[in-house]
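In this view, the complex is presented without one of its protein chains, the others remaining in place.
Chain naming follows the written order as A, B and C, and within any one chain the residues start at number 1.
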Amino acid sequence: MRVRLFGLIAEKAGSEFMDAEAPSVEALRARLAERIVGLEALSYAIAVDRVIIRDDAPLTGSEEIAVLPPFAGG
Amino acid sequence: MRVRLFGLIAEKAGSEFMDAEAPSVEALRARLAERIVGLEALSYAIAVDRVIIRDDAPLTGSEEIAVLPPFAGG
Amino acid sequence: MSVAKSHKVKDVFTDGPIAPTAISMSVAKHAARTDIGAHEIFLGQVRADVMDGLKVVAIEYTAYREMALERMTAIREEAFAKWPSITCLHVHHSLGVIRAGELCFMVFASAPHRQAAREVVAYVVDRIKAELPIFGKEIRSDETHRWKQNT
Partner (left out) sequence: MSVAKSHKVKDVFTDGPIAPTAISMSVAKHAARTDIGAHEIFLGQVRADVMDGLKVVAIEYTAYREMALERMTAIREEAFAKWPSITCLHVHHSLGVIRAGELCFMVFASAPHRQAAREVVAYVVDRIKAELPIFGKEIRSDETHRWKQNT
């Protein structure tokens, strides 16, 4: 699955996209932490199909997935 | 003393000023009611030196006195 | 009172409606104040209320100016005391005939953060409506009138 990265996390990863396979949000967090240095120190949310979702949610691989650092709008 | 009239009360009196002698706000209300037809049916406040004042306040005759119908600003 | 804060005595009254462009000009003047993070603006617009089949076409505002300006100065000082972070506070109220759809009232506050700006505008708007001796004659479509009263 292709994961979209934003803001500080895109900067840390050096890219706005990352390909990763994971059967759940929790597993995806582990995959991302292996590949983005310093990620475990950061607070971020995972959005699945444009809704922030709990860590135990399953993933089929066909969803739109995004990694969201803290919001700063307004 | 010269009393300033505003808004609806100036309209009822046909003038923006009225001369009246009264030793207190209460007495002034009675003088005004004798001379402005329909005044007793209206709600209004008396300001003495630009501050709304209680009916039992005494008047010396040298104050700036104003008769204020309900406010409509904003 | 600090000179840097704009709470000196000012005439809040303006003859005729407030032009929409006055709002942009007010906002644009604050671009140099880079300690500001939030502006909150309230605008009052004359409503074409209908009562007994008659529509309000305009309101003619008059005021007891001397008392209104004294009350406004007190409200301004109390506002700055309650919200000391406020950077500026501007108030304008129209006098004379203001037609339905035109602006008659503006309260504009700026602050580093939104909460103070929001709260001070609500406070100042409510106090002005309750305490400033401003009178409004609603002129109706048949040229009769009725005196407005804040509730």
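Throughout what follows, a residue touches a chain if its C-beta (ideal position, glycine included) is under 8 Å from a C-beta of that chain, and two chains touch if they have at least 3 such contacts.
Computed from a predicted model, the values in this text were never measured in an experiment.
Taking every chain of the complex into account, the absent chain touches A, C.
Although one chain is not drawn, its touching partners on subunit A can still be listed: residues 4, 6-8, 11, 47, 50-51, 64, 66, 68-74. Although one chain is not displayed, its contacts with subunit C can still be listed: residues 20-25, 27-28, 30-48, 100-103, 110, 112, 114, 117-118, 121-122, 125.
Quick note on the criterion: only the chains that are shown with their structure count from here on.
Distance between subunit A and subunit B, defined via averaged C-alpha coordinates, is recorded as 72 Å.
Centre-to-centre separation between subunit B and subunit C, using Cα means, comes to 26 Å.
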